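Every protein chain of the complex appears in place save one, which is left out.
After this line comes subunit A, so read on.
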Amino acid sequence: MVGTNPHGQAAEAVVATASVPILELRGLEKRYGATHALKPADLAFVSGEIHAIVGENGAGKSTLIKLLTGVITRTSGEVFWEGQPVALATPHEAIEFGINAVHQEVVLCRHLTVAANMFLGDEAVGFGLLRKGEMTRKAQAILDDLGFDLPAHVLLGDLTIGQQQLIATARAAIRGTRFLIFDEPTAYLTRTEAAQLFALIRRLKERGVTIVYISHRLEEVFELSDRVSILRDGTLVGTRVTAETNETELISLMINRSLEQIYHKEFFPAGDVLIETKNLSGPGFRDVSLSVRAGQIVGLYGLIGAGRSEFVMSLFGRHRKTGGSIFWQGKEVDIRSEREAMDLGIALAPESRRDQGLCINLPVGFNLNLPIFPHITMAGLVPFSADRQRADRQIADLQVKTSGRGALVSSLSGGNQQKIVIGKWLNHGARLFIFDEPTVGVDVGTKAEIYRLLARLLAEGAGIILISSYLPEVYELADELHVFRRGEDVARHAYHTASHEEILSEAIGV
């Protein structure tokens, strides 16, 4: 570059312009009443970089995104867009600059086609009527160009969540976006989908788009990003060039806790068999035979859609089995409803907090006690004192960060919501705990707490079925690991007897 330019000075000027930050924050600060959500932060995003942001839940990442996208207004500090001070006070203003965000949960219209969603608000119109054919062709061309093998004419709701996420990203990409924020984009993606997303992100970067990438998965941060900033308790503790740092350093900056302590594994002697399935089949899975003993974690690994959740939903009475048998402590049982499963001693913390786990607009205490109202009811009424005591004890036990049992669950951070999803089963006296993706979207600190909780349950004589799409998690925690693929239990391994590569290829089926 410099060689082709005869004037050294001019070359320097070019370099200088290139390194002018596209967006710069100076002393940016946000307070909610007494809460200091973001302490004064200085940060410059360089044009065309992939900038990762990591931090535990509640560290201030969401606050930062909301400030950058104009959803909330800052308490103090300045924001510069291409060197000019800007207000950035409304989402509209952010979009005018070309700042967009792709959220973990897809906010598009499920009942419209993929093409209609991509052009939503910007439709091709002729004589006042929609030109559907043209939009579908255009959308298909864009998807093909991006290398997504997705049809543009189908309804968005017919795609998987991962595919919908890709559409959302493509939508942002075609709107003259110059600054794109990803908030935990891979939480629900399969590996193939994640790979497609990464390819798209790299293409956007080549086109000069600045990317902000927020994720709990550090390996993704290392795979993708140029630089990484770390938030802790509302403070921006530092920014590193990704190539010059490592996981250990990032984690210690995030939590001041070392990597080994995160996966907390204790071994207990295997007790009696709690549950056993023989050739169990049901909607979404078939011919599964496995057993869980007291003091043992049975891990179910597989890609999303491999039938693991469907299998445990049948154990819990949510779906009827279509074949095979279930034995509870040696006796054959037919579990026809959730209540029957609970009465046997089975607890299930489901996959999706928002859709299955929580009554989000009801109080914390209500959610915690929902499964045990039958136990604490006296003469048809729920006594105030029992209700209160149990909720308060659970909140204290699990160290849920909330203003009290009367606070709405929606006011809690993701990690604390997950504690409620799990905590509501701890008062129930269950012996078999089923945890379906218990740490998705949960920060490292809360993860460690959840793992310690698993050990505590085992020590008390419970057995656990742990479903995770995050291999290191099941690999480090499960005493016996089952690999699911397309509804079938294709392999089982004792603790640490197979390599990651081996397990992964079994799950993918290569």
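The working rule: a residue touches a chain if its C-beta (ideal position, glycine included) is under 8 Å from a C-beta of that chain, and two chains touch if they have at least 3 such contacts; residues count from 1.
Operating definition for what follows: contacts and distances are computed from a predicted model.
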item	value
Missing subunit (named according to UniProt) among the choices "Outer membrane lipoprotein-sorting protein", "ABC transporter permease", "Cytochrome c class I" or "NADPH-dependent glutamate synthase beta subunit-like oxidoreductase"	"ABC transporter permease"
Per the touch definition above, residue among A:Arg318, A:Arg431 or A:His493 touching the missing chain	A:Arg318
Residue among A:Ala44, A:Val333, A:Ile360 or A:Leu471 touching the omitted chain	A:Ile360
Sole residue of A:Leu370, A:Ala459 or A:Ala494 that reaches the chain not shown, by the stated touch rule	A:Leu370
Contact residue for the chain not shown (choose from A:Ala407, A:Ala491 or A:Leu504)	A:Ala407
Residue of A:Ile95, A:Ile174, A:Val382 or A:Leu471 touching the missing chain in the full complex	A:Val382
Subunit A residues that touch the omitted chain in the full complex	34, 316, 318, 337-339, 342, 348, 350, 355-362, 366, 370-371, 373-374, 377, 380-382, 384, 403-404, 406-407, 424
